[in-house]
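All protein chains of the complex are present and in place, except for one that has been dropped.
Chain lettering (A and B) follows the sequence in which the chains are written, and residue indices restart at 1 in each chain.
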Amino acid sequence: MPLLLPVLLAALLFSIGIYGVLARRNAILVLMAVELMLNAVNLNLVAFDVWLRDRLLAGQVFTLFVITIAAAEIGLGLAIILLVFRNRATAALDELRDLREQDLAPAGRLGESGTDGGTEPAVTS
Amino acid sequence: MTVEVLFGLLGVVATGSALLVVTTRQMVHAALWLVVTLGAVAGCYLLLSAEFVAWVQVLIYIGAVVVLLLFGLMLTRAPIGASVDLDASMAQRLAAAVVAGATAGVLVVSLVDAFRGEHIALETDRPRGHSSAVGAALFRDWVLPFEVLSVLLLAALVGAIVLSRRDVSEPAERGVT
Partner (left out) sequence: MSVFASPDVPGFGSDLPIPWWLLLVKAVAIFVFLVVMTLFAIWWERRVVARMQHRIGPNRVGPFGLLQSLADGVKLALKEDIIPKAADKVVFVLAPIISVTPAFMAFAVIPFGPEVSIFGHRTALQLTDLPVAVLYVLAVASVGIYGIVLAGWSSGSTYPLLGGLRSSAQMISYEVAMGLSFVGVFIYAGSMSTSQIVAAQTQYWYAILLAPSFVIYVVSMVGETNRAPFDLPEAEGELVGGFHTEYSSLKFALFFLAEYINMVTVSALATTLFLGGWHAPFGVTSFWAGANHGWWPIIWFVLKVLIALFVFIWLRGTLPRLRYDQFMRLGWKVLIPSSLGWLLLVATVRAVNAQYNLQSRDVLLYGGAGIVVILLLTFIPDLLATRPSEEPEGEPEWDAMAGGHPVPPMPGQSRPVLTGARASDDDDDLPTEDDT
């Protein structure tokens, strides 16, 4: 089998994943696009592992590691998204802009009190 | 030859369904197309003689990760039918398409240039990704990363529990809202 076949497929999947991450608004759909990119990387790893006939099977072992990490990532990512959804009733990424710079001036007071709380925990608790 | 044809078909299925994942307007359908993509990629692993990895892909990705995603979709009240607010603005989508197209172009050109004419010689008698071979590699040569990974998983487990437990996060919630 020509090496180009799996490698080009991986490149296409990766590009589609990039489009998804950039163009989607819903956090869960962005996670799905990230999964696409991870899969592209996995496909590359397996293809090169088979091509290079690596004695340590590094490519396939790394693929297993990436799959495991992806599972952990999805678990944590979903926990965060569900927490956001519980607090904001939305999973749209562009509405989560509390920490952006423009809002610094009106939210300055709030930020100061937050730092005060950090330095003097006894006062807030 | 049949392997190449099969791989090409799987590649078309994977690419097509991946495109649908990032463009469909129905959230749950996106997850289902993702299942098709992941399944096609698992088929590619099988054809590349990475048998164990292929079944792990089906077991963990399709069986657990996407089910978790579906779970998340349903808990965030995914509606039946098309949603209008899944995509960013038209301008951002255009920019995303340009970036993705450029990435694809660069990757394809450079990969074709680098690996044209290279062939993967598949061992037909004993698959390379046989479970015993992968097991030996995993527990002989890659034990330390494996152990580190288990610690990572534990940390992720604890983190997910802390994030999703209401009684732990209640004071923070009260502070925010």
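We take it that contacts are C-beta pairs under 8 Å (C-beta built on N, C-alpha and C of every residue); 3 or more make two chains touch, one makes a residue touch a chain.
What you see is a predicted model; the values in this text were computed from it and never measured.
Remark: the absent chain touches shown chains B in the intact complex. Checked against the hidden chain, the listed residues B:Val56, B:Ile120 or B:Ala156 yield one contact partner: B:Val56.
Only one residue in the set B:Leu32, B:Ala95, B:Val108 or B:Leu152 touches the chain that does not appear here, and it is B:Leu32.
Only one residue in the set B:Met1, B:Ile80, B:Ala121 or B:Val151 touches the chain that does not appear here, and it is B:Ile80. Think of the hidden chain as still there; on subunit B it touches residues 2-3, 6, 26, 28-29, 32, 35, 46-47, 49, 51-52, 55-56, 58-59, 62-64, 67-68, 70-71, 74-75, 78, 80-81, 122, 124-127, 130-132.
By our rule, only the chains that are shown with their structure count from here on.
Put simply, the C-alpha centre of subunit A and that of subunit B have 12 angstrom between them. Note for the complex: subunit B touches subunit A at residues 3-4, 7-8, 11, 14-15, 18-19, 21-22, 27, 30-31, 34, 37-38, 41, 44-45, 47-50, 52-53, 56-57, 60-61, 64-65, 68-69, 71-73, 75-76, 85-88, 92-93, 95-97, 99-101, 103-104, 107-108, 111-112, 115-120, 122, 128-129, 133-134, 137-138, 141-142, 145-146, 149, 152-153, 156-157, 159-160, 163-164, 169, 173, 176-177. Touching subunit B in their complex are the following residues of subunit A: 1-9, 11-26, 28-29, 31-33, 35-36, 39, 42-43, 46-47, 49-51, 53, 56-58, 60-61, 63-65, 67-76, 78-83, 85-87, 91-92, 94.
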